[in-house]
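Note that this complex is displayed minus one protein chain, with the remaining chains in position.
Up next is chain A:
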């Protein structure tokens, strides 16, 4: 018997019905992210025809691609931002959004992430950080907390997690924020801001994976993970006055960076106009 699909919810109009139900596990934070994204699009009144969503490989790559009803490009592992770069150059007037996971964007795709931030290309990245490689079976990720248990760190993780938001902020992005799936309304506001800001923007969403991460780390229900997020989150304003020891294992939330700087596709088109103008004036014949 076919599964019942609940389509009465207003945001369902943004979803590709024929692709439902989603492949996400029960209790996954991915649904919250998709919902927050749909709400942000709705509140900003962005026409989905003006949207291209790009993603890579893994659970979080599925959040909007294929489910969001827009042009969607589901790419190879780690390369979503590089694909999106070509899309944005070709369609500078459209909103280009990358939604993918921490392993995809910050692990294998880390190089593209920092260089897109440096370039400050107008792409909005929603990076879903669930501390784990979920779809491949719960292996250690570049974001797995020190000491955590995963299928490839069965004794404990002896590596230190990458601070994604901090890294991207220092790489030169225009806008960087971090929230958890517990902070839904703040998350929607940040996604809205990221979509509006001209330049590279990153919203890191710390999200629960009860099935692959929580279960092995004494938080087997989604609610337990959300409680952990709520208890462990420190607003960035407060974190500024805390020592590194006090911040160990905490999740710093809030806006890290919000600044204006020249954007890549705009600069590229400006440069093209200048060069083309020079040549249409017969600049080459003059020298």
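One rule holds for everything that comes next: contacts are C-beta pairs under 8 Å (C-beta built on N, C-alpha and C of every residue); 3 or more make two chains touch, one makes a residue touch a chain; residues count from 1.
The rule is simple: contacts and distances are computed from a predicted model.
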Exercise for review: Would you kindly match the missing chain to its UniProt protein name, picking from "Amino acid/amide ABC transporter membrane protein 2, HAAT family", "CRISPR-associated endoribonuclease Cas2", "Ferredoxin" or "2-oxoglutarate synthase subunit KorA"?
Suggested key: "2-oxoglutarate synthase subunit KorA"
Revision key, fill the gap. Where A:39, A:72 or A:150 are the choices, the one touching the absent chain is A:72
Practice item. Determine which one of A:24, A:63 or A:87 touches the chain that has been left out. Key: A:87
Exercise for review: By the contact definition given up top, give the residues of chain A that touch the hidden chain.
Suggested key: 16, 18-19, 48-49, 52, 54, 65-66, 69-76, 79, 82-91, 94, 111-112, 115, 268, 271-272, 275-276, 279, 284
